[in-house]
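Missing here is one protein chain; the remaining ones are kept as they sit in the complex.
Presenting subunit A:
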């Protein structure tokens, strides 16, 4: 049972405060801010306790979203709820920022009133809530190319054509037929996160992929959407995939609203997309990747005669090369020593498939011994691969019914992120 919900700016200003059960005072807000700013790195910030009150919070859009409880409530429920709340606010207000929350406080209060009653969570579905919400959203910046909140998804491809403008997906779903409001758009994103461990001997020790299909819908009158996945898509380890490029995952879970009657035979997901964003499918694949991991590293570490540490790193990208070749050594590369983390940070803005980059780092380390070479490593990579899924999952088609009147746009985007890509030395 949630006792209070409040939203704070990063500086601790009260943006929203709502008390559901009248069992805790408003001073809890300041107490929370004191506690959260006093946390040290090693302490788990998830659940904090002050006297009889327990705080659960998340950070999104630079804001603290906090719920308190006095009972032995479930932190899972509360964290999930806060995540949904941020999604709802994002759906209704367009984006998450201090400004948009401030401007739409009346709307957010109204939302909170419908979403939680006496601490019991009622619903977080945008569709159901639409029937109750009266206040209209105030958009802070209706349409701005400088809004970079979604840039990460498209990576460097933002400037290229074929991609939806970044701000298109950051507007309120239920804006009144405003300037750009009537646009019928639907975004389907396939996002995969990859965690890989490659041993010092070059053997792949672990490779996991967590993926999800996310739909963001701006269609007011879409009753059914059919998403076709690869026909040879299979779930579970037992099924033998036979020949060819079967796409396989270990585990799959679906959003409650997804109907699966055509899934077993045709691999079609049927969704009635509610306006706003939702994750329709999540899947995982452990160990058995269909392709080799995208990056390999060939390191050599030694001590030179002057007692310096020499690190010669050769990094190869094993993705299929694109037809358009790019210059190899990008001039934008940079490297930097970060003494605080005891790490060297090597940044490569673009890395075409099939290419290879190398770097030589010379480091002065005091008291370097043969044994301390053992301490070097591991190498951790973070990257983003646009238009690529490592499981091979593809959206075969995207059909909407009834046929949308007027121009409608459907965007399908793929991206693979590194979650944790570690190469040991």
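Operating definition for what follows: contacts are C-beta pairs under 8 Å (C-beta built on N, C-alpha and C of every residue); 3 or more make two chains touch, one makes a residue touch a chain; residues count from 1.
Convention: contacts and distances are computed from a predicted model.
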**OP:** Could you tell me which of "glutathione transferase", "S5 DRBM domain-containing protein", "Coatomer subunit zeta" or "Adaptor related protein complex 1 subunit beta 1" is the UniProt name of the chain missing from the displayed complex?
**Re:** "Adaptor related protein complex 1 subunit beta 1"
Subject >> Of A:5, A:28 or A:58, the one touching the omitted chain in the full complex >> reply: A:58
Original post:
Touching the left-out chain: which of A:106, A:292 or A:360?
Top reply: A:106
**OP:** Could you please point out the subunit A residues that touch the chain left off the display?
**Re:** 1, 11-17, 19-22, 26, 30, 33, 41-47, 49, 52, 54, 58, 69-77, 79-81, 83, 105-106, 109-110, 113, 117-118, 120-125, 132, 134-135, 193, 195, 197, 206, 208, 210, 250-256, 279, 282, 284, 286-287, 341-343, 369, 371-372, 374-375, 377-378, 380, 382, 419-420, 422, 424
